[in-house]
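Structure below; questions to follow.
One chain of protein is taken out of this complex; the other chains stay put.
On to chain A.
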Amino acid sequence: MAGSEAPPNLKLLLIGNSSVGKSSLLMRFTDAQFLPEDESSATIGVDFRVCKMEIGGRRVKLSIWDTAGQERFRTITSSYYRGAQGIIVAYDISNRETFDALPRWFTELDTYVTPSVVKMLVGNKLDKEFSRAVSEDEGRKFAQRNGCLFLEASAKTNVGVREAFQELVEKILDTPELWAPAAPRITSTATAKPQQSMPGSIDLSANAQDNASSGCSC
């Protein structure tokens, strides 16, 4: 698994309130597609996607879990934090409520993931600038206070989406203890299990060619 040829398999998780566009961000990133509201359906439980990326000449494989936003699903979705190296927390810049809900999401993050896990706050729906309810500055400040990366994006108009994933992955790659199992762990919480036990980390070498032509930005 630590072999130098096999691309590291990174596990990412998307969280945030219902209808902020988590699935849309992911679909834009992996499929270069966007579906309007009346053509896409709400995620139930969790959806899974994979894709490959090349960053600085280095190939990585991403396993991305896209969670349902409704509160009721929290018991099931919370189990997916285990083993994640990167988390994207999304809100809708045109909907204040989704931003105001962020502290709850970060409390949950504190509970389930180790501090070294890379977090990226994404303010989605930048295309709705005309009805913006959260300023960029507010978003940035919140991110700074919570020690995470920040970007505004629009899955609809394809702004900032690739960048968000790219920055997140770069930061993960800069944090070897997150993805290199050989490296000594600096944290000792119960959630920092060996990678083998996490879903989505199976058989790194088997599908090396499978996603060569995927829509990912590699």
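Brief remarks follow.
Keep in mind that, in the parts below, contacts are C-beta pairs under 8 Å (C-beta built on N, C-alpha and C of every residue); 3 or more make two chains touch, one makes a residue touch a chain; residues count from 1.
Everything below uses one rule, namely that contacts and distances are computed from a predicted model.
The subunit not displayed here is recorded in UniProt as "Related to GYP1-GTPase activating protein", chosen from "Related to GYP1-GTPase activating protein", "DNA primase", "Dynactin subunit 6" or "General transcription and DNA repair factor IIH subunit TFB4". Within the full complex, the residue among A:L10, A:L25, A:M53 or A:A68 touching the omitted chain is A:A68.
Checked against the full complex, the one of A:T30, A:Q85 or A:S154 touching the unshown chain is A:T30.
Touching the missing chain, out of A:I15, A:C51 or A:L121, is residue A:C51. Interface with the hidden chain, as seen from chain A, comprises residues 18-19, 27, 30-31, 35, 37-51, 63, 68, 70, 72-73, 75-76, 79, 97, 197-203, 206-207, 209-216.
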